[in-house]
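The complex is shown incomplete by one protein chain, all other protein chains being positioned as in the whole.
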Amino acid sequence: MHTDSYTSALRIENVEKWFGQNSALEAVTIEVRRGDFMVLLGRNGAGKSTLLRVMARIVKPNHGQVEICGMDVRRNPEAARRRLGFVAHSSYLYRHLTARENLRFFTRLYGLEDQEQRVQAALKWVGLEASSDRPIVGFSRGMQQRLAIARATLHDPEILLLDEPFSGLDLEAAELLAAWMKRFAASGKTILMATHDLEHGLEGVNRWVFLDKGRIVEELTGAYTVVRDRYKQFLRERKGELS
Amino acid sequence: MNFLNQTAAILWKDILTEYRTKDALTSMLLFGLLVILMFHFAFEPDSLETEKYGPGLLWMTFVFAGILGMNRAFAGERENDSLQGLMLAPVDWGAIFLGKMLANFLFMLVVETIILLSFTLFFNFDLLHRLSWMVTITLLGTLGFASIGTILAAISMNTRMSDVMLPLLLLPVALPAVIGAVQATAAAFTDPPGEALTFWVKFLVVFNIIFVTLPLLLFEYVLEE
Partner (left out) sequence: MKSQNSLAILTFVLMLVALYAIFIYAPTERTMGPIGEVQRIFYFHVSSNWTTFLATFFVFLNSILFLMRGTRELDIRAATAAELGTIFGAFGLISGTIWAKPIWGIWWTWDARLTSFFLLWLILIGYQMLRRVVDSPGQRARLSAVFGILAAVDVPIVYMANRWWRTQHPAPVIAGGAGSGLDRQMALTLCITMVAFTVLYFYLWKLRCELERTGDTVEALQRRLQTQGLEVR
């Protein structure tokens, strides 16, 4: 996988998305530079998830441009998605297949080389080598999450998009995810995370964006404690409003 | 090439899953055999009438069994939101459609083969007589049906009454395929088969071209949000 030179990892310009009568995103423009670790904060329904999904191109915006590593997503959705790793609350795994079969399927789907080696390495990294050949229906939640993380990293993505990734994780899986994110950020790659959780995985965040009612309301760069207090205030100001 | 690889990967995954659970195949098969039984009691065709009613009964059985298995394609992707996992992958969404459609097609063929043999057994259907035609007609009829069924299953999956919506939408749209297949089957069993046979086979080919291409093109609109 070649890494070409690009400065802008994710760029969306004037993006609007409405669902029927509801406006989910309104004139959102934001650029995530290469190497940034950006966190999106906001209430439920503020548009954080929608924004991530517009970037991953599983939601098509009604208006506006989306670029990933300089590529127009509309022209080349496949190449754009190849650069992305997406981790959400769901594991995207297949219950009746074994861990190995699951990973094999994804390496095949992603058109990766050295499939068997990658699968083996991934299983080893998340500590599931021993249970790799039984259907994952018997896996504990923590084991499933670990496999989900393995799945997300199979193709060495440049950019990580995370949508409330820590919700429902047990401690072991949460630590694994946080460790991986840290390493990912340290190697100069880009992370964009939407979250409610102000406890996990926030080491190395350099930009904080507050979203409300489909708009970017505020952006902060600064110490975690300052941002945390400001966010709490932000929520208090909007307490009682429907989003 | 990529596209074919992706299609193959999805097809294989669906086959593997079905092999593990055998949910769809067993229910389709069981249902097919029950339908044959019902038909026997409803119509009591003796061997003379088999020629007359056989093609219709055969395809009705295929259709009912097929509808039962059609939902499998996307019901299985609901868990763990794996459909979204597929959408997030760098795949052409058309490959998702094609992979699932071919899986549906394959499963229907397996069930249809067994049902055909049952028909031969229970109703003294002289199958070997026109085997190559029967194979052609079955392949053509099933392909169009599977294609329309797959996209409509994707549509129905998003609705409240998904199990009910699928047949409601599928039966009218797939009707020409059923007409063509029944007529071609009936023609195959008359001696001599005559032009009707080649006519209806050509009709099925054209129908398939339209109704494999159109769903393929429209599929991405069903998936996106």
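We call the chains A and B, going by the order they appear; numbering starts again at 1 in every chain.
Just so we're on the same page, contacts are C-beta pairs under 8 Å (C-beta built on N, C-alpha and C of every residue); 3 or more make two chains touch, one makes a residue touch a chain.
The structure presented is a predicted model; accordingly, all values stated were derived computationally and were not measured.
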Residue of B:101, B:143 or B:165 in touch with the missing chain, whole complex considered: B:165
Of B:127, B:179 or B:205, the residue in touch with the unshown chain: B:179
Chain A, residues in touch with the chain not shown (by the definition above): 18-22, 62, 239-242
Positions on chain B contacted by the hidden chain, ascending: 148, 151-152, 155, 158-161, 165, 168-169, 172-173, 175-176, 179-180, 183, 196, 199, 203, 207, 210-211, 214-215, 218, 221-222, 224-225
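Heads up, the rule we're going with is that only the chains that are shown with their structure count from here on.
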Interchain centroid distance [CA atoms averaged], chain A/chain B, Å: 38
Partner chain A, residues of chain B touching it in the complex: 2, 5-6, 8-10, 12-13, 16-17, 20-21, 76, 79-82, 84-92, 223-225
Residue ranges of chain A touching chain B (in the complex, touch as defined): 19, 53, 56, 58-60, 77-82, 84, 86, 88, 90-97, 101, 105-106, 108-111, 135, 151, 155
